[in-house]
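Attaching a single structure in structure tokens format; questions to follow.
Left out: one protein chain. Kept in place: all the others.
So, chain A:
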Amino acid sequence: MTDSKYFTTTKKGEIFELKAELNSDKKEKKKEAVKKVIASMTVGKDVSALFPDVVNCMQTDNLELKKLVYLYLMNYAKSQPDMAIMAVNTFVKDCEDPNPLIRALAVRTMGCIRVDKITEYLCEPLRKCLKDEDPYVRKTAAVCVAKLHDINAQLVEDQGFLDTLKDLISDSNPMVVANAVAALSEIAESHPNSNLLDLNPQTINKLLTALNECTEWGQIFILDCLANYTPRDDRESQSICERVTPRLSHANSAVVLSAVKVLMKFMEMLPKDLDYYGTLLKKLAPPLVTLLSAEPELQYVALRNINLIVQRRPEILKHEMKVFFVKYNDPIYVKLEKLDIMIRLASQANIAQVLAELKEYATEVDVDFVRKAVRAIGRCAIKVEQSAERCVSTLLDLIQTKVNYVVQEAIVVIKDIFRKYPNKYESVIATLCENLDSLDEPEARAAMIWIVGEYAERIDNADELLESFLEGFHDESTQVQLQLLTAIVKLFLKKPTETQELVQQVLSLATQDSDNPDLRDRGYIYWRLLSTDPVAAKEVVLAEKPLISEETDLIEPTLLEELICHIGTLASVYHKPPSAFVEGSRGVQHKRLPGSAGSVESPDPGAAATETPPAVIPSQGDLLGDLLNLDLTPTTTTGPPPPTTSGMQMGAMDLLSGGLDSLVGLLHQGPPSLSASPSTTTASFGGLDDLFDLGGGVGMPMGALNPPKAVWLPAMKAKGLEISGVFVRRAGVIQMEMTLTNKAMSVMTDFAIQFNRNSFGLAPAGPLQILTPLSPNQSIEPLNNLQVAVKNNIDVFYFSCQYPISMLFVEDGKMERQVFLATWKDIPNDNESQFQIKDCHLNSDAASNKLQSSNIFTIAKRTVEGQDMLYQSMKLTNGIWVLAELRVQAGNPNYTISLKCRAPEVSQCVFQNYEAVLKN
């Protein structure tokens, strides 16, 4: 027989030939033709055009031919629903056939033809088949109910098939029971709240009886169904366990694992002091170990499950370490999983053996495996304190091999060892430093930098080492940049005298030249911390770190519980809840372990299950930890955050050395005449001080209004440095965006900036460099003039620029009507000034909207004789209120505006702003 020839025909006109052959009178020829059709179908050719011809072959006594035609029908019926009806009669007839194999075949195939019209015809034959005298037909019909339910759930319910299916649970034939259970379980999954699978002690008893008699697959269906049952009490639980344990000796691994699932779940309910509980624990280990002599794919699934079981009940396999030793010929996926479990089982008793093995693995070929082995050595050190020293020396041996990825991995784990045992193994630092150059992976570089920063006081050339990393700062990954920033700050706090320049350099790199918000934020926090209160900075940055916990990579308990309920399934392979990878309603319900009964001692985590949906522990430290930069690696438990906020008051600025009190004073008290009340001053200063964005222009999200930059300092005047800039107000913060262009030949470094004292107390948010303030005798001509000094390595340059006063309008500048009226009256008329805005073609509403976007708020509108009067208010950052009355005459392009303010000096500016906004 050489049926393989059917796979090769690719002639033109093939379809026509097939058509002719299908309509041939000779049975053999027909059959050959159908075979060809099926072969074409398999390789993906479209043979749907032959539908009527193939269906014509359906009427035959030849079972083999019939099956082929059915196969064709299943594939193509959906694309030709009308023609599929042609087949219905044959199906209905076949369902009455005296041969049970044919009856079953018909009902099985009908269920696979997912055409609505056919399902109507399916109901009657199905009803008969569910009550057929032959068990083979009944077991097929049971599955057919699930098929029909998948097509049309309502129909199944209306036709009462579910009740018939339930009756089949009591069928005399075990296989019928098993299939009925499988079908019901599947249907129940899509109706989470229905009591479809009415599991009560009687049905459970029936299932347990069938369990002993049905096929291996049937046993799996029944066990998986049993796992969803919650026994009423510990006695029932025990009796079910007793009847399930024999399954642990089944040759089929799936039967074994499903039995393990049932036992693991029901065990929760057994009192821990019960003898039986101990017996059961002992019985679980051997079958789990036996699974490891199955085929590699099954081993893999078993190992993924054992990983869960070991986390839930470590006592089961604690003496079985050896079976998880890696064999040279194991597939890589088995090796990696075994390694994981070895680490989980490592204890003082077996650590010597484990370490010897791990060292052996670290010399293998597969890079991933070797890395994991090296990492495992580190984890052993953290887990078993007695072994730490040996682990460290093993790691040092491995570093000596100079194999690049081994060295890098070793350094990463040594960092963790330092976290667990501070001040114990510093002697190895010298060896680590030797390998600095070979580190090219971010994680290893970051770990090394962390070590250097942490032990900066003991490393003579720590500053040199860190400086060498700083050169390529922008090419590093974020992880390394963050570590470098922190390490240098640590270094500075430890050796302030020699490293001032370094710290300034890294701070400006982090804040000015980076567009990574994490890095910038961290940079600013350090900066403020250092400038505000170096003592507090020390407390924060050099705070004692919480020791990292020994158990690593544990699955979060609620998720673990859910996964235990899914032992053997894909969820347990992925270590994810079914809802994470199953679409639709199936698997959305979260399964939970039953609470333990009887035992009062030992608060079982299972009993204390919370309602929170399970989630995988994030692999990175939480946000807070990251922000505070306590180097909380993923392996740590987050300690209570140290009190950092105290040092972050914005108003009290203290530039690095703390020796500039006078300047500080100047900066932070605004002109007394302008401050309205102490409280508002502080508030507005908070905003003001925060405003200055040195990294301006780089990757900033663009606001609504973005005026073009103007040249503030031409290059001619500043030895090649050109500064252009603009002021914008975004989200309540005034930002000064500057572009600094180097038009000179030489490199400019050491930039710093300083503002002269000005009317509205604008000051850089980030403290910069100590600078001589500008000579105060310069007259402040326009109020909104800002005199700026920028320093670089060449010289200090002074320039002035004007910022639009609208920058200073704060968002809460909308006054209450009553207050407005009172204030308006209260302000002497001398302070009122009137202006004309010409050639403005907006109507009053549009104007109002436009102004609102610049934080000028319309409080009320009055229309008198066709003239709109808009009453508006705005508030400056320093708390000055400006009140305005805008008169708009319909058809007249000229507006009249009256401004009233306690500080009339600003009126001119405000007017100009009105003009700018309305005409823009």
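In the analysis below, a residue touches a chain if its C-beta (ideal position, glycine included) is under 8 Å from a C-beta of that chain, and two chains touch if they have at least 3 such contacts; residues count from 1.
Just so we're on the same page, contacts and distances are computed from a predicted model.
Chemist: Which protein name, taken from UniProt, belongs to the chain you can't see among "Ribosome production factor 1", "Trafficking protein particle complex subunit 2-like protein", "Histidine-containing phosphotransfer protein" or "MHD domain-containing protein"?
Modeler: "MHD domain-containing protein"
Chemist: If the hidden chain were put back, which of A:Lys30, A:Arg247, A:Arg312 or A:Arg344 would touch it?
Modeler: A:Arg247
Chemist: In the complete assembly, which of A:Ala571, A:Met736, A:Cys801 or A:Met815 touches the absent chain?
Modeler: Residue touching the absent chain, from the options given: A:Ala571.
Chemist: So one chain is hidden, and I want to know which residue out of A:Lys26, A:Lys131 or A:Lys327 touches that hidden chain in the complete assembly.
Modeler: A:Lys327
Chemist: Quick one: say which of A:Thr119, A:Thr140 or A:Ser724 touches the chain that got left out.
Modeler: Once the missing chain is taken into account, the touching residue is A:Thr140.
Chemist: List the residues of chain A that touch the chain left out of this view.
Modeler: 1-4, 6-7, 35, 38-39, 42-44, 46, 48, 61-64, 67-68, 70-71, 74-79, 98-101, 104, 108, 111-112, 114, 134-137, 139-140, 143-144, 146-147, 150, 173-176, 179, 182, 186, 212-217, 220-221, 224, 243, 245-247, 249-254, 256-258, 286-287, 289-290, 293, 295-298, 300-302, 322-323, 325, 327-329, 331-333, 353, 356-357, 360, 363-365, 401-403, 566, 568-574, 578, 581-584, 586-587
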